[in-house]
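Only one protein chain is missing from this complex, and each of the others stays in its spot.
Order as written gives the chain letters A, B, C and D; numbering starts at 1 within each chain.
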Amino acid sequence: MVICKVIGHVWATKKEQNLEGLKLMIVQQSPEYGGGEDSIFVAADSVGAGIGEMVLVVSGSTARKVFGSDDVPADMAIVGIIDTLQIK
Amino acid sequence: MVICKVIGHVWATKKEQNLEGLKLMIVQQSPEYGGGEDSIFVAADSVGAGIGEMVLVVSGSTARKVFGSDDVPADMAIVGIIDTLQIK
Amino acid sequence: MVICKVIGHVWATKKEQNLEGLKLMIVQQSPEYGGGEDSIFVAADSVGAGIGEMVLVVSGSTARKVFGSDDVPADMAIVGIIDTLQIK
Amino acid sequence: MVICKVIGHVWATKKEQNLEGLKLMIVQQSPEYGGGEDSIFVAADSVGAGIGEMVLVVSGSTARKVFGSDDVPADMAIVGIIDTLQIK
Partner (left out) sequence: MVICKVIGHVWATKKEQNLEGLKLMIVQQSPEYGGGEDSIFVAADSVGAGIGEMVLVVSGSTARKVFGSDDVPADMAIVGIIDTLQIK
């Protein structure tokens, strides 16, 4: 997983049928935790994350595991909202 | 998913049989949203995207989910046309 | 696999149900072995790794193989603690 | 898919049995289309591509779809020879 911050929303009326109902959030991999200005992605949210929250994002086939159907064409998903992180 | 702009078309007469009938579009990950001059890819389109439109693009095994057959050898697909996006 | 050092922990109360019970560690791909300051990831640990240890980290669908269920939405996992490495 | 140019061949006598018979080509992601000097890969060819031709290359699990067996250990494949491409 990568550590991202939720920074926005995307709306797409014309889309794959299996994406219907998914909340699509714009996330940015946090510069303090491995990201850069240019690490911006769109992830489907399954945990109720809000703008400004730090989240855990998974990619690839793993993203489909969270939607109860292997047919959902999403390759990134928010799987957790970070409470605390500690780097030693 | 990544946010891309559709910038062109590719034609290939000699190709894998399971790619027949797919519309292959050249997409560029948008510089304002995480891409660079060099983020150019070819994605199969399933939503009727046109040149100049902003789209959502998925990669890897997820791309095959949109073509109704796991045998389609496409590893990138356009899955939505972006109406609006909001970054806060 | 990539060679990483365990540098921290992440806590997330609100998360995918199938992540419950997994220990989520912050790992950094070691600069001496292919990483940079910005190569920071979160990996689920299955071998009991501790802060400061050098570990082997796998990504993608392979990460799910270590948790006894293909439904675990983790795309990075620590699969070994490095005793020695020798570069000639 | 990425847009590559076929620039060479690789020969390997000692190799995985399931790679036997595959033509292994060295491809370079074209600098005009997203690549750099350092974007050099080896892809298995299934469409009869020749040196100097522009081709479409797929990666990951998608590459295995073109060889009629999921056991072929190739993670990149040439799936089409580009006739024309148009960027607007």
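Just so it is clear, a residue touches a chain if its C-beta (ideal position, glycine included) is under 8 Å from a C-beta of that chain, and two chains touch if they have at least 3 such contacts.
Since the structure is predicted, the reported quantities are computational estimates derived from the model, not experimental observations.
Engineer: Identify the residues of chain C touching the omitted chain, counting contacts across the whole complex.
Structural biologist: 1-3, 33-36, 46-48, 56, 58-63, 65-66, 77, 79-88
Engineer: For chain D, enumerate the residues touching the unshown chain of the complex.
Structural biologist: Interface with the chain not displayed, on the chain D side: 7-16, 18-19, 24, 26, 38-43, 51-52, 60-61, 63-64, 70-76.
The rule is short, and it goes like this: only the chains that are shown with their structure count from here on.
Engineer: Counting shared numbers against all numbers at the contact of chain B and chain D, is it over half, same, or under half, different?
Structural biologist: Both copies, chain B as well as chain D, present different residues to each other, with under half of the numbers appearing on both sides.
Engineer: Can you work out the whole-Å distance between the CA centroids of chain B and chain C?
Structural biologist: Each chain's C-alpha centroid was found; their separation is 31 Å.
Engineer: Going by the touch rule set out above, which residues of chain A reach two or more other chains?
Structural biologist: Residues 60-61, 63.
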